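Down below is the structure, laid out as structure tokens.
For this depiction, one protein chain was excluded, whereas all remaining protein chains were kept in their positions.
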């Protein structure tokens, strides 16, 4: 099977997913700057979603670069990841106008958690398809950032009934942790950027 | 003619088709978890459609890999398949909020049937464009899974006036049959995964 | 400049344009088969638009295959073609529910005419960028089908105030002429398929 076409298809899906969220930014009926106020939280969530999907694209890209063999299980693990990512614009469409509410914050977290777990499954499926001692095996080590993100998501979902704003803050914090290059980690674990984005 | 660009264009169309269906998952106006109730059946149909289109992508991918010659007839057989696949989000948009109703269930089945027949036509058109004894000819044998799926679709459409829920269950069952790797079939007919997805 | 990336970008745009029109096929609120009646003309126009855009993709593909040199003027002639093609879903969205009306029929024709003229300009710009005696020069000869189509569009637009149904019939007829392989022309002018699709 061809890795190149898997990449091309994934790129296409991710390109649509990352962009289609802009349809949530419906312009206001009025023409005053103050009419934009309800658009502001939607823009913030659009930015957050854009960063998460770009993170996944970056890491997906690096993950597949390190891979030599692809099989049917990989195709489906990849489709599973794309499915979860494709739910992001829908979850963002609900969270945007309901930034301080419990259920939209929790549902957005569930989509992030699902995407992170799907990425994890894809990594393991790819590992299982490589011969022992493959470059991918060497590249994927412990995943502190990823585990921290998973804990963050679960915590954010659990606390959303009490403090939905906190949940949203956690999502931004996780994105920031992945965005800011961690020089110390990069030195000790140069393969860190290789692993699960956003979880 | 270039197989690569045909693949690239098909990937682009399928990437849009598989993702655009998420626009059917409009967020509810309210912010309670119970407000998501009408979204649940739409999500189920989105997942079903995602799986079907991913199945077609996987098999389309394998089909073209086995091919050496492409001609004008192949381009149009391919366009015909893309046309049917592109109707999936529209049929899903109707079925999602009308899961227990006859006409939406039947129309969704017609789109599945049309896609399956279009895939069949594409396979035959590709075969006709290859020299005798081509790899594709060896790869495409009898197609039990495909024929079973066709019977399933026709049955589901025919029974939709009496039991629309049964029709929808058949669509899910067909998708599951294609998803679950059939080890016995894979041993006896290793080329099975090569043939018509979803029909 | 790279022909490959120009092709990739054009493929991406055309893939979105050909698929986005399906958003015009909004499902009816009701669940009866008769509720689909207003969708039927929209589906017919979606099919017509799909065929036209697929025709352009096919011919665009062949046109660029025959080309060795690309310059800035080609990029803009190509962007001009993509712009006209991208108007197709909008024109189709108006024509679909207004099949028997003058203005929507005329506007759809203007978009077809604009696309055909943009394709013509792209061909000439490509010719100007090639050295004398290039394969493209040999491939592009007289263009009877193209000229016939142009006459058809102008006639359809001119007659739309009197007979809008006739205009729509002309659009279908032109698409059919390009779809049906003309064996006689193919023998005499093997390069016919090379030239302007849909005009």
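We just call them A, B and C in the order they show up, numbering each chain from 1.
As a convention for this text, a contact is a pair of C-beta atoms (placed from the backbone, for glycine too) under 8 Å apart; a residue touches a chain by one contact, two chains touch by 3 or more.
Given the structure is predicted, the values throughout are model-derived calculations rather than measurements.
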item: Absent-chain contact - pick from C:43, C:66 or C:90; value: C:90
item: Contact set of subunit A toward the excluded chain (per top definition); value: 7-8, 11-12, 14-16, 18-20, 22-23, 25-28, 31-33, 35-36, 47, 50-51, 54, 57-58, 61-62, 65, 179, 181, 193
item: Contact footprint on subunit C, counting only the chain that is left out; value: 1-2, 5, 8-9, 12-13, 15-17, 20, 23, 72, 75-76, 79, 82-83, 86-87, 89-90, 93-94, 98, 101-104, 106-107
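As a working rule, only the chains that are shown with their structure count from here on.
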item: Proportion of interface numbers common to subunit A and subunit B (over half same, under half different); value: different
item: Relative orientation of copies subunit A and subunit C, as a Cα rotation angle in degrees, nearest 5; value: 180
item: Euclidean distance of C-alpha centroids - subunit A vs subunit B, Å; value: 27
item: Separation of subunit A from subunit C, taking each centre as the mean of its C-alpha atoms, in whole Å; value: 38
item: Where subunit A touches two or more other chains, by residue; value: 12, 15-16
